[in-house]
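What you see is the complex with one protein chain gone and the rest in place.
For chain A:
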Amino acid sequence: MECVFGLVGKEFALVVADTSAVHSILVHKSNEDKIMILDSHKLMGASGEAGDRAQFTEYVQKNVALYQFRNGIPLTTKATANYTRGELATALRKNPYQVNVILAGYDQETGPSLYYIDYIATFHKVDKAAFGYGSYFALSMMDRHYRPDMTVEEAVDLVDQCLAEIRSRLVVAPPNFVIKIVDKDGAREYAWRQTVKDAPVPAV
């Protein structure tokens, strides 16, 4: 089942998400990207109901873009996080989005930051965060090995430790993961961790 987690390192933040599109007991796809690149320096990892996730992350992305067009200045990560929380809080009393969000960003003045926002509009600024069944393993692994001054390589090693734990201890562990990073040079895909490839197309 779903695993989305992230952490803040030295001058960067990263987000990891599983890439399984699941319905009931069936896996539809194992390369579904659940980390939206919101703008040049923001990542939004999301877990939850598949349709809500796609709708909500795209809605936020478009609104962040609209803000930038209208005002000529980008939203900070903090502003984006609070906006996201506001949208979830408004929806909560109407027709809630079943989406949990980990928002990572890099700002000139404040450096890297990470926000934990769940579907009931809980809002935390944190150094490390996780959602889904994988969170039980990812959180305890990060509690043990996380340091705020980690380099990208050290952090990715920690991510691999988390994935190893999830894969060995979680019954419903997803096979594939994607890692994305944001730092002063922008938000980008960093690596994939795949154990299952797409089913090959049979030769005719």
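Note that in this section contacts are C-beta pairs under 8 Å (C-beta built on N, C-alpha and C of every residue); 3 or more make two chains touch, one makes a residue touch a chain; residues count from 1.
The criterion applied here is as follows: contacts and distances are computed from a predicted model.
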{"item": "Which of \"Eukaryotic translation initiation factor 4E binding protein 2\", \"Proteasome subunit alpha type\", \"Aspartate aminotransferase\" or \"Acyl-CoA dehydrogenase NM domain-like protein\" matches, in UniProt, the chain that is not displayed", "value": "\"Proteasome subunit alpha type\""}
{"item": "Contact residue for the chain not shown (choose from A:N31, A:Q61, A:T76 or A:Q161)", "value": "A:T76"}
{"item": "Contact footprint on chain A, counting only the chain that is left out", "value": "71, 73, 75-76, 78-79, 82-83, 86, 109"}
